[in-house]
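What follows is chain A.
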Amino acid sequence: MEPELRDYVGELLDSGTVAGVLALKDELGAVKPYLFTKNNEIGDLVLTSKYPLASVMSMLQKEDPSIKLAIVCRGCDERALIELAKRNQINLDNIVFVGIPCDEEMADKCNCLQPYPKEIVTGEKLSNWVPKNNYEDFKNMSTEEKLIFWKGQLEKCNKCYGCRNACPLCFCSDCELENALWVKHGRLPPEFPIYHVIRAFHLAGKCVGCGECENACPVGIPLMTLNHLLREDIKDLFGYMTGQDIEDENPINTKEEY
Partner candidate 1 sequence: MEEKTVESIVNEGRAYACIQCGKCTGSCPSGRECGLRTRKVIHMARLGMDIYKTEELWDCTTCYTCQERCPKDVKITDIIIELRNMAVKNSFYPTMAEVPKIIIQNLYSTGNGQPLSPEVSKIRSIIGLNKEPLDASTNKDTLKKFQKLLDGLPLMQWGETQ
Partner candidate 2 sequence: MTEEFKPKIVGFLCNWCCYAGADMAGTSRMKYPSNIRIIRVMCSSRINTEMIIKAFQTGADAVFIGGCHFGDCHYVDGNYRTKKRIDVLKRLLSHMGIEQERLRLEWVSAAEGEKFSKTMAEFTDTITSLGPSPLREIKEEAI
Partner candidate 3 sequence: MKYAFFPGCIAKNVYPGIEKATRLVSAKLGIDLVDYEYSCCPPPGVIACYDKDSWLTLGARNLSLSEKDNHDIMTICAGCYGTLHNVWHTLKQDQDKMEFVNEHLSRIDTEYKGNIRPVHFVDLLSKMRDEIKQNKEIDLDFRVAVHYGCHYLKPSDVTGENSEAPKILDEIVSLLGCESVPFKDRLTCCGAGGGVMSGEPDLSLKIIDRKLKNIEKADVDCIINICSFCHMNFDQSQKKLHAYDIPVLHLNQLLGLAFGFKHKHLGLHTNLVSTRDIVKKVKGAKRESMK
């Protein structure tokens, strides 16, 4: 996959289609996001891990709104870019998508619903993919058990804001999670459960299921459980899925009846 992709990306740069390609670079074994602008760097382009590139793209565009860039993106990156574009945080006209699918191991790790972008440049998309974990164990809990479960989990929270910082859809400069009116300052763990309810609700109709929040959590809170269930709810209530089409508005904000 990688050699093929490097050729493709090289061609994008050579032809002048884009001024740079945002992807991952292997630097002495450490993988980091990098904006490839020269063909001779492309040998370092790797696909071995996953990184929330959408927010990086947003930063790059803010620096130079007119620059045309390509992004090597996975399904979740693409969905995140679409959601960001819906919220005026990114301009899709200046982005060239270089879509790659996730392999089974990766898809499993994120329990991804859609481990591939709309168009794939190289690689095979997982056909008939169904995530293995549908959170049945959690769903089967009684209300009381759920409360006990979360109480146990959220007690671990040390309010590091890692979940928010890693989230590609958290783009606000002022964050309600830092508003003392809702989340008391200087208290650990944060009062149960307001911090996490606010975060989950803010992501309703927004979360693309990339799993970055859960990855980022240093104490291992299963945050995706909440996000996943809410994604199911939004689909169930409004028939809406995030990251599909830039024209679809978040249904929670529209006036249409359902």
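Candidate entries met the following condition: all candidates are chains of the complex that A comes from, given by their letters.
Quick notes
In this section, contacts are C-beta pairs under 8 Å (C-beta built on N, C-alpha and C of every residue); 3 or more make two chains touch, one makes a residue touch a chain; residues count from 1.
Owing to the predicted nature of the structure, the values given are computational and were not obtained by experimental measurement.
Per the touch definition at the top, the candidate among 1, 2 or 3 touching chain A in this complex is 2.
Contacts from chain A toward candidate 2 in the complex involve residues 143-151, 176, 181-182, 191-194, 196-198, 200-201, 204-205, 225-226, 229-230, 233-234, 237-238, 251-258.
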